[in-house]
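Entry: chain A
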Amino acid sequence: YAKTVKVGIVLPYTGGGADFAKQIEKGMKLYLSQNKDKLGGHEVELVTRDSKRPGGDIAKVAVQELITREKVDILGGFVYSPNAMSVAPLVTEAKVPMVIMNAGTSFIPAMSPYYARVSFTMWQSGYHMGKYAAEKLGYKTAMAGFTNYPPGKDSAAAFKRGFEDAGGKVQELIPMGGPREVPDFTPFFQKVKDAKPNALYMFVPAGSHASAVVKTYNDLGMRGAGIALIGPGDITQDTKLQGMGDGAQGLVTVHHYSADYDTPENKAFVKAWKAAYGADSTPDFMGVQGYDGMAAIVDVINKLNGEIDADKAMDILKGWKFASPRGPIMIDPQTRDIVQNEYVHKVTKQGDRLMIEVVATIPQVKDPCKELKVGKCK
Partner candidate 1 sequence: MESIDIPSIVLGGLAYGMLLFIVSVGLSVTMGLMGFVNLAHGAFAMIGGYVVVTLMGGLGANFFLALLAAFVLVALVSVVFERLLYAPLYRADELSQVLLTIGLVFMMIATVTFFWGTEPKTIRLPSYLAGPMDLGFTSFPAYRIFMIGVGAAMIVALWLGFERTTIGAQIRAAVDNRRMAQSLGINVDRLFTMTFALGSGLAAMGGGLGIEIIGLNPQYALNYLVFFLIVVAVGGLGSIRGTFLAALVIGMFDFAGKRLYPEAGAFFIYAITIAVLLWRPQGLFGRR
Partner candidate 2 sequence: MAEALAFDGVSAGYGETVVIEDICLSVGARESITILGRNGVGKTTLLATAMGHTRLHGGRIKLNGDDISALDIHRRALAGIGYVPQEREIFPSLTVEENLHVGARPGRWDGARVFELFPHLAARLGNMGNQLSGGEQQMLSIARALMGNPRLLLMDEPTEGLAPLLVEELQRAMDDLRTDADMAIVLVEQNPRVALGFAERALVMDRGRVIYDGPSAELRQDRQRLEALIGVGKDESNRVGEDRQR
Partner candidate 3 sequence: MTGPVLEAKGVCKNFGALEVSRNIDFRLAAGERHALIGPNGAGKTTFVNLMTGALTPSRGQVILHGEDITALAQAQRVKRGIVRTFQITALFRGLTVLENLYVAVAERTGAATGLWRPAGYRRDVIDQSLRLLEIFQLQDDAHKPIRELPYGRQRLVEIALALALEPSVLLLDEPAAGVPSAESHIILDVIDGLPADIAVLIIEHDMDVVFRFAERITVLVSGAILVQGSPDEIANNAEVRAVYLGEAAHG
């Protein structure tokens, strides 16, 4: 007989992360609406909670309520790493499987045996951007600028490791203010300009800071000074790309997703997305993470025939494979973390639209942080 499986979704619907929450939610709902048949006749009920801020406490209360009062069978969502971390003991004690759809700090999946992650780690893009810049783009020197909080630090460290592993030299890692400060990058970029490295690797959180980076880069004439701007795909987020203007042309980034990928899976995905949310709406990496996360949840429900048992669910998630719009993905059975392709993006202009062109693919990347056992992944 048909069961209703309750899925508790914790996302920052208000505050600085609201934009991400929206993307993830749209992705999840899109998958659900397309794949009703895969539920084996069961129903899914999403119980959403606003985690508001990256403080840990609000998310924790939300999860506690979802578990004890709403009696959810599965948890999903989580944009901010601290929120995913703070609920680990709770999830472990309550034995509820949890699919992490963003929170990218490397060691999170290790914090609870019931965690599985379908998003990314900062090391995946940063490390391979570093290697690619030194090996293929031939840069000898580079500087890295980053927003001064863990994702930024991780990303810059990963870049440095990758760049130097491939024989380059990172002159300096420059923290460029916190995520909440006035995003004026001019003083930092002036410093870089004076030092004249071959490339500037920039991590800022996706959002308005990214377009400020590109604009400042152009305004200061750094391209003319021979300094290339590269970074993780966060700074060429699909939804923000058009707003950056022509100055974004030629940027090279490494990431796991762009709406412009020319694969059948992705074309179908983007088409369905636009059909559901309007022609103006574009999925970005957050959207696809929500989509894939829901795919994992639906698969669990299907295989367990609606009867969610945490340990069995985790057995299914370990080694789970999926033909995602971003390419083939898998959850590593050892680490319960995502294994996915990383793509080298180049921003080009076609007509009056800026496009992401894939110039190289690095297949099936595991989290380099854990692979190399560096930093907190030791």
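FYI, a contact is a pair of C-beta atoms (placed from the backbone, for glycine too) under 8 Å apart; a residue touches a chain by one contact, two chains touch by 3 or more; residues count from 1.
Basis for inclusion: all candidates are chains of the complex that A comes from, given by their letters.
Just so you know, these numbers come straight off a predicted model, no measurement behind them.
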For chain A, as assembled in this complex, the candidate in touch from 1, 2 or 3: 1
Residue ranges of chain A in contact with candidate 1 within the complex: 14-16, 18-19, 21-22, 148, 174-178, 180-184, 186-188, 190-191, 194-195, 207-209, 211-212, 215-216, 218-221, 239-240, 243-245, 247
